[in-house]
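With one protein chain held back, the other chains of the complex are shown just where they sit.
Order of writing sets the labels: A and B. Residues in every chain begin at 1.
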Amino acid sequence: MKEQRLNSSWVNSLLMLPALVLLAIVFAWPLLDSAWLSTQASSVLTGLTPLANGGANWQRLLGDARFWQDAAVTLRFAGVSVALELVLGLAMALLLHQPSRGRGWLRALTLLPWALPTTVLALGWRWIYNDPYGPLNAILRACGAAPFGFLTTPASTWLFTVLADVWKTTPFVALLLLAGLQSIPAELEESLVLEGASPGQILRRLTLPLLKPWISLALLFRLAQALGVFDLVQVLTRGGPAGSTESLALYAYLNAMRFLDFGYSATLVIATFLLLVLLTALGWLLLRRRALEPSR
Amino acid sequence: MIESMPTAPSPGTGLRIEGLSRRLGQRTLLAELNLQVGPGECLALLGPSGCGKTTTLRLLAGLDAASAGRILLDGRDITQQSAGERRVAMVFQSYALYPHLSVADNLALGLRIRGMPSKEREGRIAAVLELLQLTELRQRRPAQLSGGQRQRVALARALLRQPRLVLLDEPMSNLDGQLREELRPELRRLLCGGEQPVVYVTHDQQEAMGMADRIAVLRDGALQQVGSARELYERPANRFVAAFLGRPAINLLPASGPRQLGLRPEHLQPVRQGGIAARLQRREWWGNQQLLWLETAQGDLRMLVAADQSLPEQLQLGWRPEHELWFDSHSGERLAAL
Partner (left out) sequence: MAGSGARRRLTPGSVLAGLLLGLALILVPAALLARPVAAATTVRVLMPSPFVDATAALVAGFNRDHPKLKVEVARGPLDTEAMSDLAIGGLLLGDSGYDLLLMDVSWTAKYVAAGWLLPLEGLLGDDALEAMVPGARVGNAFGGHLWRMPLTGDTGLLYWRTDLMAAPPRSTQELEAVARRLQAEGKVRWGYVWQGRQYEGLSCVMLEMIHAFGGQWWQAGSGRAGGHTELDSPGAIAAADWLLHLVRTGVSPEAVADFAENEALQLFAAGDAAFLRNWPYAWREIEKGGGPVVGKVGVSTVVSAAGISSGGTLGTWGLSLLAGSPHPQAAAEVIRWFTGPETQKALVLDQGYAPTWAALYADPELQQKHPLLAVQRQALEQGPLVRPLTPLYAQLSDLLQRQVNGLITSEGSAAAAMGRAQTQSAVLLESAAGQEHP
């Protein structure tokens, strides 16, 4: 029996090999290349020739206020939007899980924002937020209020960028959690109903603990995505106003594609990657420890 | 919630079901069910899948709402009560153990929800764990238990609730055959003979006959017959009950006019003369008995005889008149003996 298991795990590893090789080619190689490039000066000033500059890029990064500001912006954006997405996604999943007429249509409909390309959605949001002609301002006008500059000040732009992201990705979280909900047998809930449990008690005592692996999955997925947010801010705000919504990915992109400073861009990419690895590892460890604790 | 759960169950008058129906759109899942289950009595709901037995159970539990009719438990109408208020225990086919909780926590959760003080709770849990010999497994998760152990935990959880009514939904169907037979007496010992009525859903006639005091046979949402196993077997109300109970199934001879004759395989016997001419087609040897497949002018018949009885290829079949079961060939109702 034991031997058989060993054998099958060995076969499993073997079967995974092609996928691992592909992953290595697709992810590891560019990453290693970027890591190397981050130790080089490679920009318009060197005619794009990589020249070793002895960690000058990293030194510059440490003293680059814009990097730290963008890191803070990115972290805050990821933290707040992922938290909101989890709460709303859970609510949405619970709602969609209720048996009701036309549930299939409703589910398909809620998935729509997630299925559409981010750039298209971001353009849509730009129009919705438009001051003074967007639909939101049309509503405000109809109510007799003055038009509001949704994307005009740093504070409101940040908030409405988060909301646009939440709107787009909540369905993804909801879908994942809905799959989780559907994996919970109905009898478990019914058994608790027979014990006289209220919906709140069922959620706390049964649904949430059983959803934990799904919530962790959604959290890690979304955290990784949100920390790399690029297309939404690029289209919606271009990092403005005054750089207040510039993400690390956007800064790296600007350095590469606008400034043609590939050495520094690679440094930013690696720094972002390290940050991402650190945070997801941290999140994973925390969630794992919690999951192992006996629930009380 | 604590008030609604007295420490000792009050003497009851059992369960009374009056005209209970459930309809979903155009479909009738249960039609006008009338039943009575006395205190401590175990009633099996028997029938093929889709016959309405699980529907009945869910209505009794309060998990689904009745379209019509009343449910009286110990003289009180509980039809409009929510599931939580009914103090009904249910053992699900899947056992419905909470996978994230240990055995002890599985038992404790319901009591916690009802707000029972922890001291009392721990005492009761310890007692029921002891009763079901689960004490050693108290820290295990359900995934670490065998099928039989899981069933015991589910039973323990049901007992812990001190229910006024116990419902079991195919509690044995996930266990293998031998274990099932072993568990039947234990299940009866633990559940039946107390104050609370027990309703036991199964599609297995043998299990129903072995477990229940009485059996209610359902078909397409309609009650066919209620009675002891013996009553149902010997005096089936109709062709369906006759065919559903008894293995191998009853031989139904081709209808002759308004009537149709049914003969159970064990009631056929070889005779010297008279009877029906038959030719032996096939033989299943079961160790203690043998089942013979016979070709006759009345169609194919099954006959059950002792294992050591040897029979020729060609034979004459006979039976005793009192074993004849006559049915109305149109309605299927059993007709009084001629």
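Just so it is clear, a contact is a pair of C-beta atoms (placed from the backbone, for glycine too) under 8 Å apart; a residue touches a chain by one contact, two chains touch by 3 or more.
Nothing here was measured: the structure is a model prediction, and the numbers come from that model.
Peer 1: Which shown chains does the chain we cannot see touch?
Peer 2: A
Peer 1: Which of these, A:L151, A:V173 or A:L248, touches the one chain of the complex that we don't see?
Peer 2: Residue touching the absent chain, from the options given: A:L151.
Peer 1: Which of these touches the unseen chain: A:P185, A:P209, A:G243 or A:G283?
Peer 2: Of all options in A:P185, A:P209, A:G243 or A:G283, contact with the hidden chain holds for A:G243.
Peer 1: Which of these touches the unseen chain: A:S42, A:T110, A:S191 or A:T207?
Peer 2: The one listed residue touching the chain not shown is A:S42.
Peer 1: Extract the touching residues of subunit A with respect to the undisplayed chain.
Peer 2: Residues of subunit A in contact with the hidden chain: 29-30, 33-34, 37, 41-51, 130-133, 147, 149, 151-154, 157, 237-243, 253-254, 256-262, 265-266, 269.
The rule is short, and it goes like this: only the chains that are shown with their structure count from here on.
Peer 1: If you average the Cα atoms of subunit A and of subunit B to get two centres, how far apart are those centres in Å?
Peer 2: 53
Peer 1: Name, in rising order, each residue of subunit A that touches subunit B in their complex.
Peer 2: Interface residues on the subunit A side: 185, 187-188, 190-197, 201, 205-206, 209-210, 212, 294-296.
Peer 1: Any idea which subunit B residues touch subunit A in the complex?
Peer 2: Touching subunit A: residues 1, 61-63, 82-86, 88-90, 92-94, 96, 98-102, 105, 109-110, 113-114, 157, 161 of subunit B.
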